[in-house]
Structure formats: C-alpha cells, structure tokens
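Accompanying notes for the structure given below.
Missing here is one protein chain; the remaining ones are kept as they sit in the complex.
Letters A, B and C mark the chains in the order given here, with residues in each chain numbered from 1 onward.
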Amino acid sequence: MKITIIYDTKTGNTKRMAQAVAEGAEGFEGIEVIMKHIDDASPEDLLSEGLVIGSPTYCGLMTWKLKKLFDESVKTAWGKVDGHIGAAFSSSGGLGGGNEISLCSILTSLMNYGFIVFGLTEYAGRGVTAHYGAVAVGDPGELEVKACRRLGEKTAEYVSRMFGGNRKEE
Amino acid sequence: MKITIIYDTKTGNTKRMAQAVAEGAEGFEGIEVIMKHIDDASPEDLLSEGLVIGSPTYCGLMTWKLKKLFDESVKTAWGKVDGHIGAAFSSSGGLGGGNEISLCSILTSLMNYGFIVFGLTEYAGRGVTAHYGAVAVGDPGELEVKACRRLGEKTAEYVSRMFGGNRKEE
Amino acid sequence: MKITIIYDTKTGNTKRMAQAVAEGAEGFEGIEVIMKHIDDASPEDLLSEGLVIGSPTYCGLMTWKLKKLFDESVKTAWGKVDGHIGAAFSSSGGLGGGNEISLCSILTSLMNYGFIVFGLTEYAGRGVTAHYGAVAVGDPGELEVKACRRLGEKTAEYVSRMFGGNRKEE
Partner (left out) sequence: MKITIIYDTKTGNTKRMAQAVAEGAEGFEGIEVIMKHIDDASPEDLLSEGLVIGSPTYCGLMTWKLKKLFDESVKTAWGKVDGHIGAAFSSSGGLGGGNEISLCSILTSLMNYGFIVFGLTEYAGRGVTAHYGAVAVGDPGELEVKACRRLGEKTAEYVSRMFGGNRKEE
C-alpha cells in the first residue's frame, strides 16, 4: 500500500506541512510513504491507496499546477481509485484568506476521482483544528504541524482499514 | 452495522430518492438499513456506521430542520463517528438551482462530525451521474433513481469494508 | 436605504463582530443601519438594500436558526432583492474549524435570493484578511474587528453606488 503526498509550495510553508503529513503517515506496516513536489508528480501517483494534496492558497483554490495534474490524469487514474483515501492541506497568507476554501477545491477533485475524503474532528491544541484538512496562516506553528502529522496518521489508519493492512507498530 | 438514511422532503421528490438509496443499501449481510423522515430522527441516528442525508434544495443548502439535527446532536455524536461513511442526495426545482451546492453543505457537516464522504464516479446512464452525491431536478427520473440506488449500494460496500462486514449476497 | 446586520451568537464572539460591522456601516448619508439578533429578525429584514449575516461556525455552516430565516422568508423576499448587496462573517472555535466554509454557506443563500456578494481584498493587518467575509477564531482580536468594520463600510459603499446614495461624510 502506498500513501502519496503531493504538494506545491511558494514560500516553503506548504512544503513544511507536507513533511509533517509524511511523518504522521510513516511507521504503518505495509504502507510506503512518498512525498513529491508537484513538478515531480505524474498521473500514476494518483493511483495510490492514500493521496494527500497540499497547496498554497492561490485565489482561494489549489494552484494551477496541481489542477493541471488532476486534469491530465483522467485517463490514467479517474474512476480507478474508488474507495481510496484522500485528504488535503493548505497554507494561506492570512486568516480569512481562503485556506479552507482551497481545501474544498482539493477535496472536490479527489471526490471526483473516486476518493473518499475526510478531516479531523480533534483539535491539535487550543484554537487549531483540521476539520476539512490541515491549514496554516503563514509559517506553520507547532499546533499546525501537529495537525498535519495527525492528518497523515489518520490517512494511514484509514488506508489500513480499507485495504487490509495492519495498524501502526507501537 | 447500521446505515441510516435521513431525509427531509417537500413535494415527495426527495423521499423517492431516499427510498432508492435504501433499496441500494439493502441486502448486505450484517447491515441493517433504516430510513427516517427528519421529524422522526434523533441524535442517536447520527451514530450509524453509514449515514446518508437527503434534502430538498432550499436556498442552496440543506433545510433548516436537517441543519438543526446536526447542530443539536453534537453532544451525542460529534467526534464519535470518525471513519464512519457519509453521503448525500438532493432534489432541486431547476438545473442550476443549487442541488450540487446543497450536497456540499451536507458533506461539510458530515465531515465535521468525522464521517468520511464520497460520491460516485460512474454514470447511471447518459448525462446522469452523482460525483458528489445523487441529485434530481424535480421528479427523479429512471437514471436519477438508479444513481440513488447505486449511492446506497456503495455506502453499504464501504461500511462493510471499514467495519468488517461481508459483501452483498449475490 | 437600509443595511441590516443579522447575527446568531453562542459565546458573544459573533455578536462582537456584528457590532464592528455595524460601526463600519454607519455614517453614510441616507443609509440606516440596523442590527438584529436572529431571534428578533423577520422576513422583511431580508429586503434591505444591504444585508450582512453573521453566524458562529456550527458544523461548517450557518446555524439552523439563520437557515430557518432564509427558508421561511422566500415568499416575502426571494427574487425581490436582485442587485442588493450581501456579505457574511463567522466566528469559529479553531483555525481550520470551518469559519470560511460557513461564510460560503451564507453567501450561497444570499446569492440564491438575488444578492450580489463580496469579500475584501485588503488585509486588516499582518495575517488577517476577509476575502470571503470576516472571520475570527474565538474572541475576535483587534485585526479581526478591523476587518469586520471594513466589511460594514464596504457594504455601505456598494449600497450607495447601487442605490444612488452618496459617499460617506468625511
């Protein structure tokens, strides 16, 4: 089983979030974790049992490069990933700047492909959660990083349950 | 395991969709299917392993009665249904009248509670699909009903996979 | 001309935001500003030239009481407010907790009624903006309050331009 984390980044903030998601997803038996910058991603990456997409918030949506990957992977992966697990994360320049709405854009394309998508109910700490995926305003702080880690971990848990793998090695 | 279908209805169109979803979900070993009008629903219903919510399209969102159920079930069910399976359906008076956007409102509240949510990639037939849940314009036609049935069936499949039940008896 | 601010509130945070929106909207010649708790609002209030709706973030959407007002005002106001100006604000318990998505739910119902809707491009200060309406996490801070004020002011500017009033008295 594979979890692929694909991210775009402008200032490095979204990349830091991607790393935290990857850390959270690692350590589950039978699950390989791959992290790719959008420039290195290919349509085959969308076939992973777990797919977490991260984008800086650009005009309230994922970046055009990430959208291009979805648009151009239809032949390879669309409709072939029913029941695979999807999630999202996004970093914006400001509170109220669109990071949650950007998550929605990612979840929309993931659902379109057949992924089942989720967020976290729990709080990473006071005032920070990830109900529709993980977000950060500017440089992700400790709690935002924790939310990203938990998002990765939860992705791995769900992949394990849907695809027969085992639970995290304690 | 339980799949609960909760619907509101004004003209009866959404009720017909609910019945089709229920038909699709039935017949899986170990899964009980329950269909409830919103007036009969209670917070405990949100604890089901599968939850499919249907609403007439009202101002582009689920009806206030359905929203009231979500708002008032927080103590009973919020955060207790991580990984449960959620889906949506909606009937509008017109194409472009908000049925898809109403689906999004339902999926938002489901995700908020911890549900993982999905749509169908497949087409029920020419020109009708359910990428974010099932929709109908006015009286649901044969293809719209088929999409609802398939949504129910897929809910049952995912519930089975996540909660250890078996596949549909053929 | 009239600008009505209707809000629901649980902890008082959204009420504080409503007050700031009202402050921002005041002082424009020919525009009366009215602020109403949802329990005091009536369908006629939706006929105002400017309408700003504020909600605590509940399950990622406006509260059921606010939705009830939209659902039950159709006969009185739906389709009679084409070109009126609408905007939104929301307060959530956590970053990533759904405040932006709640804004979207409000904007959806406003558009459904015929309102033209907007957000702010400008930043209230470092790290705080209101691109789709004003948001706050918990108790609104100085910058969040400033964003609310600016949202109210901008509502008044647009109402003036669309309905022939004059600009703010300097």
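By our rule, a contact is a pair of C-beta atoms (placed from the backbone, for glycine too) under 8 Å apart; a residue touches a chain by one contact, two chains touch by 3 or more.
Quick caveat, the model's predicted, so the values are computed rather than measured.
Going by the contact rule already stated, which one of A:E44, A:D71 or A:E142 would touch the omitted chain in the full complex?
Of all options in A:E44, A:D71 or A:E142, contact with the hidden chain holds for A:D71.
Residue-wise, where is subunit C in contact with the chain that is not depicted?
78-79, 82-83, 85, 104, 108, 111-119, 121-122, 131-132, 154, 157-158, 161-162
Could you list which residues of subunit A touch the chain missing from the display?
Residues of subunit A in contact with the hidden chain: 58-65, 67-68, 70-72, 74, 98, 101, 105, 108-109, 111-113.
Of the residues in subunit B, which ones touch the absent chain?
Within subunit B, the residues that touch the unshown chain are 60, 93-101, 104, 123, 127-135, 137-138, 144, 147.
Keep in mind that, in the parts below, only the chains that are shown with their structure count from here on.
For subunit A versus subunit B, which are copies of one sequence, does the interface use mostly the same residue numbers on each side, meaning over half shared, or is it different?
Counting which numbers both chains contribute, over half are shared, so the two copies meet through the same residues.
Distance between subunit A and subunit B based on Cα centroids, please, to the nearest Å.
Centre-to-centre distance between subunit A and subunit B: 25 Å.
If you look at subunit C, which of its residues touch at least two other chains?
Where subunit C meets two or more other chains at a single residue, that happens at 60, 98, 101.
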